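For this depiction, one protein chain was excluded, whereas all remaining protein chains were kept in their positions.
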Amino acid sequence: MQILGLYNYWIFIVLMMCGFYVVISRGNLVKKLVGLNIFQTSVFILYISMGKIAGGTAPILTGMATIYSNPVPHVLILTAIVVGIATTALGLALVVRIHEAYGTIEEDEIHAQSEDEAL
Amino acid sequence: MQQYSVPRLITKLLLPLILLFALYVQFHGDFGPGGGFQAGVIFAAGFVLYALVYGLDNARRIMPPWLLRVGVSLGVLIYAGVGVAGMLLGGAFLDYGVLDSHDPVHGQHLGILLVELGVGITVASVMISIFYAFAGRGR
């Protein structure tokens, strides 16, 4: 039961591997970014899981509750989410520019064109 | 979108609520969940909705790119400015306690309010800028 009890960590691992696999295996630049995004998102779950305390409420001082979740991982991950957005936006912007320059967003076709240039 | 009256009407109804909610999240961030990041994104989302329904040109008239350029920089400057103000008043960088000479708690309220305002302005400006940059491409 202990293994099932840690299910959010399993989700983290599965998501992380899915995202990582997509980044490595796909040749389409947008799909790569999607994979990268899933990969980053999985880490958010890791951090949020570690901040959770069983029975804890949101860490707002109301005087009613005594057990709070740890707010620090949430703050950290808020920063990481912003970083993730910036990365995705920048990545997509690059893909737009690459599409304008090469006329394709398939990695092998871009590679073929670059090879021709080098020769 | 000119001929679809339902989305236009609903957008008109929802838009003030979305923007108001963004401001609520922004300024209630001291006491409840919320803050500059979330508020900025909600504000930008409302604006993006407007741009989707009423067109990019109308959106650009309301929120011109030069204003966004100022917004992006201004937010960071407010944030850093609060930090430097703390430093000039004898505290450490970003020490809010010294902002009010009578009560450190007041100073902390003021400090976090200003910092989150800076964050909100920058986040909203950046999100709308990103939207403009992508939507304005290849037209």
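Letters A and B mark the chains in the order given here, with residues in each chain numbered from 1 onward.
Just so we're on the same page, a residue touches a chain if its C-beta (ideal position, glycine included) is under 8 Å from a C-beta of that chain, and two chains touch if they have at least 3 such contacts.
Here, contacts and distances are computed from a predicted model.
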{"item": "Omitted chain, identified by the protein name its UniProt record gives, among \"ABC transporter ATP-binding protein\", \"Monovalent cation/H+ antiporter subunit D family protein\", \"Glycerol-3-phosphate dehydrogenase, anaerobic, C subunit\" or \"FecR protein domain-containing protein\"", "value": "\"Monovalent cation/H+ antiporter subunit D family protein\""}
{"item": "Of A:L6, A:A65 or A:L90, the one touching the omitted chain in the full complex", "value": "A:L90"}
{"item": "Sites on chain A contacted by the missing partner chain, in the whole complex", "value": "20, 23, 29, 32, 36, 39-40, 43, 46-47, 50, 72-73, 76, 79-80, 83, 86-87, 90-91, 94-95, 97-98, 101-102, 110, 114, 117"}
{"item": "Residues from chain B at the interface with the omitted partner, ascending", "value": "69-70, 72-74, 76-77, 80-81, 83-84, 86-87, 91-98"}
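The rule is short, and it goes like this: only the chains that are shown with their structure count from here on.
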{"item": "For chain A paired with chain B, centre-to-centre distance based on mean C-alpha positions, whole Å", "value": "24"}
{"item": "Residue ranges of chain B in contact with chain A within the complex", "value": "31-33, 37, 123, 130, 133-134, 137-138"}
{"item": "Complex contacts: residues of chain A adjacent to chain B", "value": "58, 60, 78, 81-82, 89, 92-93, 96, 100"}
